[in-house]
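A quick write-up on the structure given underneath.
A single protein chain has been removed from this complex, and every other one stays in its place.
Let's turn to chain A:
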Amino acid sequence: MHALCGENGAGKSTLMKILYGMQKPDEGTITVDGAEATFASPADAIVRGIGMVHQHFMLADNLTVLENVVLGGEKLYGIGNKARKKIQEISDAYGLGVRADAVVEDLGVADRQRVEILKVLYRGATTLILDEPTAVLVPQEVDALFDNLRELKSEGLTVIFISHKLGEVLSVADEITVIRRGTTVGTADPKTTTSKQLAELMVGSELPSPETRESTVTDIPMLTLDDLRLTATDTDGVVREVLSGISFTIHQGEVLGIAGVEGNGQAELVEAIMGMRDPDGGVITLGTADISHAPTRKRREGGVGYIPEDRHRHGLLLEAPLWENRILGHVTERPNSKHGLIDAKAARVDTARIVREYDVRTPGIDVTAASLSGGNQQKLIVGREMSHKPKLLIAAHPTRGVDVGAQAQIWDQIREARREGLAVLLISADLDELIGLSDTLRVMYRGRLVADADPATITPEELGSAMTGAASGHLEHQDGTGGEDR
């Protein structure tokens, strides 16, 4: 098992794309099993037994798991029962728990990842490339994934994985390669390296921690949810409750963290607060105004900043230049527009400022958002949202896919804004981040807030047990044991 570490934009994803035949190298060679190989397309790579699980999943949302898995691999086991049996077999063998007939659209991110892994195994891959596989999982799931990976390894498969979480890299990898700005800067043996050394190798600086120092919580409520209820119709036409009885208050200067396995209603909660879904019951109050059914734009103008979970789908216009992306979401506000007209000049000037202040690495503001690396896209989004002095920030996985340096920067910005009275709803799969940044913690499970915890004392493992539904109520830190009912 080989791990690849590096800052965002260092070239990890590019390297992986070359390995998987999606891009062609200008020079150099790739050797597979002692034989030199050139990959003109992913199909070539698959033939050589290389399979890839992408950071951004490449699944067709409107197809079922079975259809997604057989897509492009119809010749292997057909598209019927034989394929279904094979999928079940792989799923059981590695404990992936995949339902072949579920529509991908309805699956959470973690399930989608399992589908991606299954897809690769289905094609008989012997070398697995995983691009940031743990970013979406809770600790227990990460452990499960690593168990799976170890099992794969013991059966002679090779696993290459990319991660920002240095602790995980150290615990699971047999060898680590660190790249920086497109070249290999070193290799490390996980047995003799500490995460601190590894971080220094990566960015030349110390590993930052997300801890907030002093409390800035006031008693002025900024966002209040009262018994929020939301239903959705699933593909079978059955109306399910995706959110029920959600009540909480975020005060000015407070960070409320929501922990939970992905797909338990967090995305729906965010969309209900942003006005992208209309709640079926309950009241959302921003400051003193009832915004339960207000349109999204009104909420944004009212001072709600939004860092979306999926920046490609909800945060950016990928084929538009950066300065137009700076306007997105704030088109009615200065400096972007005046009297109904777009003020391109002012928007461009301000984009240049964001690029400078938030260290977005780009050669200019006229390049498309798609040409930036994921971390730099995220920095642009954070910069954009913070530039409008939000009163409430909805931050869903604000540092996902972001390198260590930028991560610290984003944390600093959230902390600083919080000192000035910003209320933050933080949703993250990174439990260290949640515990470190939050003033209050809630755990979400199956559309309900089932537990709360004090971030000062709780451990990721204790939180994890509540996230899987094993514990509820107020979580108290216990020496030696996990979370506890009360």
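In this text, contacts are C-beta pairs under 8 Å (C-beta built on N, C-alpha and C of every residue); 3 or more make two chains touch, one makes a residue touch a chain; residues count from 1.
The rule is simple: contacts and distances are computed from a predicted model.
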Protein name as given in UniProt for the chain not displayed, "ABC transporter permease", "N,N'-diacetylchitobiose transport system substrate-binding protein", "3-oxoacyl-(Acyl-carrier-protein) synthase" or "Domain related to MnhB subunit of Na+/H+ antiporter": "ABC transporter permease"
Among A:T231, A:T249 or A:S371, residue touching the chain not depicted: A:S371
Listed residues A:Q88, A:S337 or A:T468, member touching the removed chain: A:S337
Contact residue for the chain not shown (choose from A:M1, A:L316, A:L437 or A:A471): A:L316
Residue ranges of chain A at the interface with the undisplayed chain: 9, 11, 14, 181-182, 274-276, 295-301, 306, 308, 313-320, 324, 327-332, 337, 340-342, 344, 361-368, 370-372
